[in-house]
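Subset of chains shown; positions unchanged.
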Amino acid sequence: MTPPITLLTDFGTADGYVGEVKGVLSTLAPHAPLVDISHDLYAQDVEGARLAVARYWRRFPPGTVHLVIVDPGVGTARAALAVASEGRYLVGPDNGVLSPSLFALDARVVRLAEPPAAAPTFHGRDVFAPVAAQLAMGGPLEALGEPHPEPVRRRTPPPVRHGDGTLEGEVLTFDRFGNAVTNLVPARPTPPGTTVVTMGQEIPLVRTYGDVPPGAPLALVGSSGLVEIAVRNGSAASRFGMARGQRVVLTARP
Amino acid sequence: MTPPITLLTDFGTADGYVGEVKGVLSTLAPHAPLVDISHDLYAQDVEGARLAVARYWRRFPPGTVHLVIVDPGVGTARAALAVASEGRYLVGPDNGVLSPSLFALDARVVRLAEPPAAAPTFHGRDVFAPVAAQLAMGGPLEALGEPHPEPVRRRTPPPVRHGDGTLEGEVLTFDRFGNAVTNLVPARPTPPGTTVVTMGQEIPLVRTYGDVPPGAPLALVGSSGLVEIAVRNGSAASRFGMARGQRVVLTARP
């Protein structure tokens, strides 16, 4: 069985660009199931793409090829990469979007050769898709280019632990419900009475949405283990007017 | 052949949540085609999800597994369900979204056990997706949990027939063209001169858009057999400022 090829892009779907990429994949890897992750990332949001890749890349079975095309530097000198890591493959630009796979001990990275006929504005179709198809068909990584020892690797910034036991972090991004995802990782189990302070609000850390009344703010440990700030049946982003980088402080009261 | 697994969620696609669910499915049911219905339902719109499920669940072949994750009560005491009905399977929360399948005579419903490690905010990934994969792989429904005899069942409210022959109903929802879908089911064939009155407008019931000039309002029997109110080449929702629950009256004039 040919393994799946997943697609994460910021192309949107109001024109035929995603179709062009899928056509190339269908032609070169006809048996590979094509799995859409999203084409609706904010345009050129490299950090949003990195955080999304972190969520899903290891959930797919070994052999899966993850195509990640969020590429504001297309056509410039930035490298085009293919990565093998923990049995999965990732293909995309060297701008940090592939970072979650690059910290594994067994990660191998090659810099892709750029075909002379590649359109300088559409490496997704002309550089990345053909390589993803080759990997899905079982082609070896090393045949695709030279080793690339220093890929761009971005990390979620770690929170700072203060002497008084508080943990200071920041808002990384927002999900579509308006929940603010932070970089705070609390001790488990979290002591009762733990709160998150941000923008002058003191917000209780609870287990689930049902623990506060509708319309009330809450903090909880999200499905990635990170603290999220939410409003039950509402949006924390619009209620508090928070932005990425907003300071948040976790306090466990005795 | 492994039957398809369909996905209907309100997750949006601007982060990696849908990808996580698809990764679990690809790992546990590697041969099942994954078919996106939508991830763009209005957040937490249980009623919209129910109406969408009613449209498509029986159009897919027997064996299909429909995953429906619109779940404002995630992490609370609401049950997680798997249903077998008319040869198809449905998996989702016990809040009414699965209702269209629950009125069949042969419907069987079980309450899913919640794995201890399930993230309280992401049952889609940790509870529903693994069960959908098991069903697609041929696992029996009864192995998944205890029978659940009283699932939440919501119905489209029936219209009221008045003594003067008029039929009084309401707007259920809007489609993306701004058409208002009502709960009115007219007699077939509809007598000429039939109109729908709403918001002070008397709108002719016609067969198709081409029966009125561009820009004119019209009512027609939609593809589900329900009366819809539309504006040719326009939006009834924005023209008339209608909302869900708006009263509509069907009148057959002699």
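Which chain is which? They are A and B, in the order written, and residues in each are numbered from 1.
The rule we apply is simple: a residue touches a chain if its C-beta (ideal position, glycine included) is under 8 Å from a C-beta of that chain, and two chains touch if they have at least 3 such contacts.
Note that this is a predicted model, so its numbers are computed, not measured.
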- Message: Taking the 2 displayed chains as a starting point, can you state how many identical chains form the whole complex?
- Response: 3
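Convention: only the chains that are shown with their structure count from here on.
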- Message: Suppose each chain is reduced to the average of its Cα coordinates; what separation in Å results between chain A and chain B?
- Response: 30
- Query: Contact residues on chain A for chain B in the complex?
  - Reply: 1, 4, 6, 8, 33, 35-42, 48, 51-56, 58-61, 64, 173, 175-177, 207-210, 220, 222-223, 228, 233
- Query: Which residues of chain B touch chain A in the complex?
  - Reply: 11-20, 22-24, 26-27, 30-31, 33-34, 36, 43-44, 72-77, 119-122, 125-126
